[in-house]
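First comes the structure, then the notes that go with it.
Shown here: the complex without one of its protein chains, the others still in place.
Right after this comes subunit A.
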Amino acid sequence: MIKVDEKGFYGKFGGAYIPEMLHPNIEELKDNYESIMASKEFQDEFRGLLKDYVGRPTPLYFASRLSEKYGAKIYLKREDLCHTGAHKVNNTIGQIILAKKLGKKRIIAETGAGQHGVATATVCALMGMDCTVYMGEVDIARQHPNVERMKILGAKVVPATSGSKTLKDATNEAMRAWINDPVDTHYIIGSVVGPHPYPEMVARFQSVISEEMKWQLKEKEGRENPDIVIACVGGGSNAAGAFYHYYNTPEVRLVAAEAAGLGISSGKSAATTVLGTPGVLHGSKTILMQTEDGQVVEPHSISAGLDYPGIGPVHAHLFDIGRGEFVAVEDEDAMKSGIELSRLEGIIPAIETAHAIYALNLIEYSKDDVIVINLSGRGDKDLDTYIKWGNY
């Protein structure tokens, strides 16, 4: 049974390894998130906004030309059609309603590529809440349009200048900011990482993805369960959402596509389950890329959203018990798949998502298999990277 236990562990992974200064904040969340989320009032507001503001349910689209090319029945779960362009907003909508119910006045968040930052700035504008987003200095330079989007939405963007100045460091800065200002502030973590209850809470907000997949597949295929679900994994929130209602249905294969960067042994990779070992990062025990001495290693991926040295504890658990099939996709192959999907289906995917598409080349399946690929985001934000790559 894949389920978080009362101490926040999925098997060996998870927990809440946080400084005492954050204990009251984490306890408050842990003690309240389930009851708040279960309340009718919360559900009405959450479901209402997902429908009218985010544009859910997102379509489950039968990709006929892609299916023909690969020899399977391939569906795309169109999270790219969510408001703000990716699945991230499912979580930020949920967390901001929760923050409001907890009486919080200010929101902080971390962001890598800027997608979670934009999704957070968006819901803060929607709710009239003060918003500060921490972003690595390096990412600020390479994701400039998203920085401006956040500013247009009224958020303050603070550069993380420590360490490698990317997502890992932005997360450190956001945690420090929370320690500095714990009262009245809620930290909206963008993935299924961080101390318990974040991984489970974020997964539940994202679980709307597989919840819809079930009834949509029932309508289209006469059955709720596909044979295979494929999603990309950085921290792993879109994968957690797409897998959530299938965790305990062993006949559904769960395929997680990690970023191999320039290649597994190139020293420039983000394939955490291949290169990582168990350790503690950002408040939970998980698998992470580190040196022998336990210093966290800077990952590399062409996609900023997968450029993270760890994975969510639930994914570490899926890997550990063999429930998930993990594949590693190199930058070049992901880019080719991005172009391929553009040409076959008229959908330019986010480069993160393109990793999941390429996984079709790495796993076995048969002609009658129903495969759902979680199309986690659209490629608009990645145009620069596509243009620089140029091979189209």
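To be clear about the criterion, a contact is a pair of C-beta atoms (placed from the backbone, for glycine too) under 8 Å apart; a residue touches a chain by one contact, two chains touch by 3 or more; residues count from 1.
The definition used in the following text is that contacts and distances are computed from a predicted model.
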* **Per UniProt, the name of the complex member that is left out, chosen from "LysM peptidoglycan-binding domain-containing protein", "Tryptophan synthase alpha chain", "Cytochrome C" or "HTTM domain-containing protein"** => "Tryptophan synthase alpha chain"
* **Touch with the omitted chain, as defined above, among A:T58, A:Q216 or A:Q290** => A:Q290
* To do: Write down which of A:R65, A:R176 or A:K268 is the residue touching the left-out chain.
  => A:R176
* Asked: Residue-wise, where is subunit A in contact with the chain that is not depicted?
  -> 7, 15-21, 23-25, 162-163, 168-169, 172, 175-176, 179-183, 277-283, 290, 292-296
